[in-house]
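Contents: one structure, followed by commentary.
Only one protein chain is missing from this complex, and each of the others stays in its spot.
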Amino acid sequence: MHPPAKGERLWVEAIAPSGEECSLLVGGLGLHELALEDALTPGHPPKYETFDGYLFLIAHTPDRDAEEGTRKIAIFLAKDWVVTMLRVPLERLDTVSARVQRDPDRYLQTPAVLAHLVLDHMTDGFEQLVEDLREEVERMEDEAYERPRKAHMEAILEQRQEAGRLARTVRSQRDVSAALFRTVHPALPKKIQPYLRDVYDHILRVHEQLEGVRDGLNAARDAYMASVNTRLNEVMRTLTVIATIMMPLGVITGVYGMNFEWMPGLHSDTGFWLVIGTMFALGAGMVAFFRWREWL
Amino acid sequence: MHPPAKGERLWVEAIAPSGEECSLLVGGLGLHELALEDALTPGHPPKYETFDGYLFLIAHTPDRDAEEGTRKIAIFLAKDWVVTMLRVPLERLDTVSARVQRDPDRYLQTPAVLAHLVLDHMTDGFEQLVEDLREEVERMEDEAYERPRKAHMEAILEQRQEAGRLARTVRSQRDVSAALFRTVHPALPKKIQPYLRDVYDHILRVHEQLEGVRDGLNAARDAYMASVNTRLNEVMRTLTVIATIMMPLGVITGVYGMNFEWMPGLHSDTGFWLVIGTMFALGAGMVAFFRWREWL
Amino acid sequence: MHPPAKGERLWVEAIAPSGEECSLLVGGLGLHELALEDALTPGHPPKYETFDGYLFLIAHTPDRDAEEGTRKIAIFLAKDWVVTMLRVPLERLDTVSARVQRDPDRYLQTPAVLAHLVLDHMTDGFEQLVEDLREEVERMEDEAYERPRKAHMEAILEQRQEAGRLARTVRSQRDVSAALFRTVHPALPKKIQPYLRDVYDHILRVHEQLEGVRDGLNAARDAYMASVNTRLNEVMRTLTVIATIMMPLGVITGVYGMNFEWMPGLHSDTGFWLVIGTMFALGAGMVAFFRWREWL
Amino acid sequence: MHPPAKGERLWVEAIAPSGEECSLLVGGLGLHELALEDALTPGHPPKYETFDGYLFLIAHTPDRDAEEGTRKIAIFLAKDWVVTMLRVPLERLDTVSARVQRDPDRYLQTPAVLAHLVLDHMTDGFEQLVEDLREEVERMEDEAYERPRKAHMEAILEQRQEAGRLARTVRSQRDVSAALFRTVHPALPKKIQPYLRDVYDHILRVHEQLEGVRDGLNAARDAYMASVNTRLNEVMRTLTVIATIMMPLGVITGVYGMNFEWMPGLHSDTGFWLVIGTMFALGAGMVAFFRWREWL
Partner (left out) sequence: MHPPAKGERLWVEAIAPSGEECSLLVGGLGLHELALEDALTPGHPPKYETFDGYLFLIAHTPDRDAEEGTRKIAIFLAKDWVVTMLRVPLERLDTVSARVQRDPDRYLQTPAVLAHLVLDHMTDGFEQLVEDLREEVERMEDEAYERPRKAHMEAILEQRQEAGRLARTVRSQRDVSAALFRTVHPALPKKIQPYLRDVYDHILRVHEQLEGVRDGLNAARDAYMASVNTRLNEVMRTLTVIATIMMPLGVITGVYGMNFEWMPGLHSDTGFWLVIGTMFALGAGMVAFFRWREWL
């Protein structure tokens, strides 16, 4: 393999390249071994580095199937060639391949155009994901209010950690995008810069919306905690009300259960009804008192 | 459409422009397609970008009817023309149109003057909103102290998220305003700069006051939690007091309810009254004790 | 009104100036309308701006009577004139007027000296306030430990918000002071700079001490919460102890209250005393157990 | 000891050097006494300093046996000599020694290559540790949900402090690595720079992952607290249910335990069964009510 002849363009799409293929790339195009190593490291965070003749960057896109939650692509971009490197094929990039195959001149004439197309699709994935997350978090909040269960708390805390992980990846990718549109390099013609800045704007927006998602998760946690506390309060009020009504009644019955030979009204026919009436009056008074105190 | 002739001025007020109208703008005034795309994206955050012949900016203003809480305007500002673009007409800007129609020379001679007028009105909306928010948050706090209900907590947490969302928008708009008054560009004559700085000062102030609003919401949440805890304490004290008074009385009546043939005072006429007296004394002693411990 | 003749100096002390007076200032001294507008806006935060011939700054000083907690002064400072503008007279500045009247040459020869004197007095107000706040917060903390009441929590949260508001004002004023001693401008002769830096140092110190005040308020809140929790614990322990002692006794009396014809010891003279003895032993054992578990 | 002759290279591997040996180094290679002192201070944090003829740096690597959790190496790196200094031999660096002994030319021709190799191994240690921590924290979280015990909380809080300590060390080492790959110094030839940047990238990644570990520990703490609260709720619900069912039953039996001569149904044969039936019905009704309220 060797750099394309003057006026020609080269796009190498390497998917899980073997060691031999890598050597070809290193030998033919002069890729730096460290960059290649990073490109092949699973889960390497977004990264940007300029070399003499080319740029090297790693970008991520969300993928629910991936262990870390995202998949990455590595791009080596020179003035007249570009290498894209993946460990597994990314469905999201199928349309890119299709478009390039339909109209290779448009995308390969300036390899940076192809690189922008790829980055744009990678970033799109984050935008969709954040949209989904926002809805999910809203649902979580509603659940936390209505019926706080331990599983909800687990889901909230789990989601919060994932949002944190995502935010770190997005932050790195944002820095990569920012560095990219600010770089002056032969591989990046001036007319591509507004497009790169557009990618940066999108990822920046994702970053801001993620902040909103995290706010939402904190709100969900607070809502859960407040719900649990409120329910505890409710339970304790019930207990207190029941005990406060029943205990004095129990003492009254206890009094007339004593075995003294003489107690007032013991031998009267109306004694029983008097005591029962007193008990009802006391109970009703208690209930009225609690209603007044807004405990019931 | 084409740029105005020398000495003439052009203001294009585009409301929900069709694709065709957009093409006219791109073709006639040289607007960049990406800027136009951002201008047409619903809810695009505040943004500022300089192009060769013109500036592009997006500014927001609060609108309770909008889904995101704010509506945006996009402004393309050149030395001798200005394009303002909206998706729906903004009531807040009606007075701007009226003023420009009454005195077009004053506002259109330098298009930046018109742009400043629009920005100023957009920013005013935030100032009014923050004022309203401060009052609302104060009311929330008072409610949380007096009568903590789950619905209050929901409102507090909801409001806190909205304040966060608002703060992010205001932060972006503040950055836009800052960039604007620091830019040196033919479209921005020197004499307009103090006015742009004034817009920046206003939005900066809104940003600071929003910090106060968030402090207030945190205080409201803490107040709610403290209120719930305090009420729980009160409830539990009541329960404890009632149980502590009633249970020993219950045991005393229980003792004299035992069926032993002989118990002290069982056959005496004063036995009953002695026991009842003891019970009253015990109960009163307990109440006195709890008052001393400040539990009642 | 017009700028003073060469070698002369002018100090305009404007208190709640009318529109007419303002026009005189704008016309005579060339004050920018926007600066004047800021100077007249109630509660405008500290601000610093340089204009061609003069500096404009707004400084605050605490005032318990003011709605926002602080009052402001606006100063327009040129090489040979100075305008100070207030909405209401500030008691704190009376001594300044007195000193200038006694020795006008010293303070007016270089108007920056007068401006420094005013700023110094404004800053002094914050130093006294912070000193007061520290003592108040310490008192709040002590109260929160000893006797946590809802009103304390309210006071703590209220104070925390006010400290936040104050910190924002002080932060702005610190930035104003920093900008001031770093500015190179004809209105600020070199020999005044150490004095301006001194003002900056003082306000910086206030800012740091405010951090301490906020730490103290957080500690007070935590203390309140811990106190409430500890008291709840205490109450619940009491309830548990009383219930754990009384309930088994209740069951014992209940057993001998059953109406079986034959129960052990029912017809014995010592049966009663045996049961009573058992009950006492059980109760004493429980108390001993709870003391051992440190619940009493 | 003296610097190597032209074209020669020198590697001094000092392990717990004596005072005499240190004097040799100071005298022979011109090491600064302060740098040497830092190199010999146990637990000195990562540090980077440039001197005229050489660079001085301290790097850490995790070691579970070390009191502070990490061990350090000090490196003095010049154009043609390098000194590595340890207090105790580090197992992790054995392979480095072995590789250098096998191929001294490759590593000693440019001493910076050796220094990079050492740094790379030191950084590797952090990567492994962070991986371990992530798994441990996940396990802690699961435990906190399932069975919250005081010992778990202790472990979480202990781990959180250690993660904080580690993060501080990693932060310092990150700054050292960043300074190193940005330094222009005769001891650092240009071709080594991508390798130094690679070390920086690795430690940066460790730093980000540590953020994730701390998020995880906060989640574990929140999970513990939520679990404890949920269990308290469960316990209190049980108590309330039992009390609410049993207390009214107790009052009913109390009523018929009163010694009035006449009570309804007292002398009827079915009276007893009627009361027992009522009690069962009441108890079952209560249980049904609680099920409906989802308390059971």
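Labels for the chains are A, B, C and D, by order of writing; each one numbers its residues from 1.
Please note the rule applied: a contact is a pair of C-beta atoms (placed from the backbone, for glycine too) under 8 Å apart; a residue touches a chain by one contact, two chains touch by 3 or more.
Values in this document were obtained by computation on a predicted structure and should not be read as measured data.
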Residue of D:88, D:266 or D:281 in touch with the missing chain, whole complex considered | D:266
Just one of D:153, D:178, D:192 or D:287 touches the chain that is missing; which is it?
-> D:153
Residue positions on subunit D contacting the omitted chain are 32, 34-35, 38, 44-45, 47, 49, 150, 153-154, 157-158, 160-161, 164-165, 168, 172, 221, 224-225, 228-229, 231-232, 235-236, 238-239, 242-243, 246-247, 249-250, 252-254, 256-259, 263, 265-267, 269, 271-272, 275-276, 279
Of the residues in subunit C, which ones touch the absent chain?
-> 141, 145, 194-195, 197-198, 201, 205, 208, 211-212, 215-216, 219, 222-223, 226-227, 229-230, 232-233, 236-237, 239-240, 243-244, 247-248, 250-251, 254-255, 257-264, 294-295
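As a convention for this text, only the chains that are shown with their structure count from here on.
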Let me have the rounded angstrom distance from the C-alpha centre of subunit B over to the C-alpha centre of subunit C, please.
-> 23
Distance-wise, how many Å sit between the C-alpha centres of subunit C and subunit D, to the nearest whole number?
-> 37
What are the residues of subunit B that contact at least two other chains?
-> 229, 232, 236, 239, 243, 247, 250, 254, 257-259, 263
